[in-house]
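Only one protein chain is missing; all other protein chains are in place.
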Amino acid sequence: MEDLFLTIVTFFPLLGAVVLLFVPANQHSTIKGTSLIVAFVTMLFSFWIYNRFDPVASGMQFEVNLPWVQSLGIDYHLGIDGISLLLIVLTTVLTVLCVIAAWHSVTEGVKGFFISMLLLTTGMIGVFVSLDLFLFYVFWEVMLVPMYFLIGVWGGPRRVYAAIKFVLFTMFGSLLMLVALLYVYFEYQAFAGEYTFDLLKIMNMPLAYHPQLWLFGAFALAFAIKVPLFPFHTWLPDAHVQAPTVGSVILAGVLLKMGTYGFLRICMPLFPDATIAYMPYICILAIIAIIYGALVSMVQRDVKSLVAFSSVSHMGFVMLGMFSLNLQGVEGAVLQMINHGISTGALFLIVGMIYERRHTRMIEDFGGLAKVMPVFATFFMIVTLSSIGLPFTNGFVGEFLILLGAFKANTWYGVLASSGVILAACYMLWMYQRVVYGKVTNPKNQNLKDLSARERLVLIPLVVLIFWIGIYPSPFLNRIEPAAKQVLSHVGKASTVQLNESYEIVDVPVLGASSDDAEAALAELEGAGR
Amino acid sequence: MVPISAYLILAAVLFGIGTVGVLISRNVIVMFMSIELMLNAANMVLIAFSRALSIADGHVIVFLVLTVAAAEAAVGLGLIIMIYRNRATINIDRFSLLKW
Partner (left out) sequence: MEFQLPEINLQLMAPEIFLFLWALAVMAFDVTTKRKSSSTAGNLALVGLAVTGVIMVFTDQGRGFGNMFFNDSMAVFFKVIFLAAAFMAIGSSFGLTHTRILNHRGEYFGLILLSTVGMMFLASSSELISLYIGLELTTIPLFVLAAFFKDDRKSVEAGIKYLVVGAFSSALLLYGLSFIYGLTGTTDIAQIRSILAHSAVAGFNPAYQESTPIMVMAVLAILGGIGFKLALPPFHQWVPDVYEGAPTPITAFLSVGSKAAGLVAFAKIMIMGLYDLYDPSKAPNDWGILVGVMAAAAMIVGNVLAIRQTNIKRMLAYSSIAHAGYVMVGMLALNSLGLASVGYYMFAYLFTNMGAFAIVALIEDRTGSCEIASYAGLSKTSPFLAISMTIFLLSLTGIPPLAGFFGKFYVFAAAIKMAETGSGLTWIYWLVGVGLVTSVFALYYYANVMRTMYFVETDSPLKVTMSPMAVAVIVIGVVGVVVFGLNPQPIVQFASDMPAALGALLP
């Protein structure tokens, strides 16, 4: 029975989409109802998995391993650790909220919209559960198509341009990944005499230094485009601004995480030497992203593009945390992935809510909303503060851990990244102030209705999560920790092996704290009797 | 005895004339005749080798090739007549409804 959990949670939305195909297109309420039920049941499944997940055990849980294309060694191999678990729960929760949020805002092509949503959910969950590289690639690409249609059909005025740009960027990255994946596949065959795409097996293959650099580069490019890491971020503002609200929420909430997840799940364990070699460069890019994203956010006049650029900055934090290569950094990065999904998702929902009322997102068109829509202003305040990373909100915990990790890796990283936190406070609060405080200058804002019950229903779970993670993060951190250690032990193993045996003279950059940390993590794991 | 190279050179010349004919001629019938010339160059090579190696295969092949060429010519001339009825020309440059 346990074997089936992941399959069910992955393919239940797909099943829902197939059912929707047979519902007549004009029965809007049936379509919406069905998708809500499907999304809700998927969420319950994911909660169930969360409940049954053993937080202490290291390694993969709920594993399924069935042959798929036998002659080529492609398997249907699923399994999750703490990192994927949290991302799955995030995905299913956001999907439910998105279905509710889209209830009234989507009027044209309702059927297609919800089918795309459910397909997208399957693709996203699939990425987080696959342990077979081929399967991973399939889900990675599958999700492009519904996203293309979500942006292209239901998006803003320049939607077609944005949709095609999004797909071209992602496709370019993923094709490089395909080549790298095939190279690894044949390398493993040469190494072990067996054709397989199984991530867990390939992880144990030692690779020479130079191929590692190339392969890491190819995978990293695909993931960096998705994250998006500076300077590959140019598709993001277009896609976000043009996408419908729900599309932006999913894009920011989940899709961007697939990039960082890819780094953690594939790049770091598979190419440990390259990870260490690239570490400073990626950290510098991440810091540039943090500061650049923040500065560009500051000058945005459109709330939505402000939030979009703030994503670049926040994802920079995640990247920095991961590539600090120590436990605090990685844990913080994973937690920050979840946090960013929650707070940025909530921000996009909020932007969508005022856009539905006023059909504009320009900051200058608003002002004084606190008087007209007090409930809205409260929610907006909480989410803004969480995005800045105020203590007792989720953002604080994540950013704090990341900065801790960054300082440990290199003091300068920490110092520079901290400036990003300050800048975030500037642009978010300034935006908040211009939108919500002051006098009601625009007469059109005079009679805006406050949030409806449905809209509150969407925001309340997110606010609850914001405070829960902010005040009591340990259930989440407990689940992340074994997985993070596992990742670091792979990176650590390589560095120690290379340093001790020195079978090949490689210029591994001196890491100071980080490689010690990895060794410590390794020792800890071995101590645990693994 | 005439050396085999003489036959091969003759065949090459024939083939060359045929190729050039196809490439520069604008008249479909001339193009078609040039193609026949190319086929016959190939036949020549076959027979020359067949004789030189004293293996009969080549001779047999030539008969088959002649048959195929005849079939091709039958279809080709039919098509040429059809297009002449349609357009009153067989100049290939005029066949430009489709961007060549």
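By written order: A and B. Residues from 1 in each chain.
Rule of thumb we're sticking to: a contact is a pair of C-beta atoms (placed from the backbone, for glycine too) under 8 Å apart; a residue touches a chain by one contact, two chains touch by 3 or more.
All values derive from a computational prediction rather than experimental measurement.
Among A:Leu131, A:Val167 or A:Leu451, only A:Val167 touches the chain that is left out of the view.
Checked against the hidden chain, the listed residues A:Ile8, A:Leu44, A:Val64 or A:Val138 yield one contact partner: A:Val138. Looking at subunit A, the residues touching the absent chain are 25, 68-72, 112, 134, 137-138, 141-142, 144-145, 148-149, 152-153, 159-160, 164, 167-168, 171-172, 175-176, 178-179, 182-183, 185-187, 190. The omitted chain makes contact with subunit B at the following residues, 4, 8, 15, 18, 22, 28, 31-32, 35, 38-39, 41-43, 45-46, 48-49, 52-58, 61, 64-65, 68, 71-72, 75-76, 78-80, 82-83, 86-87, 92, 95, 97-100.
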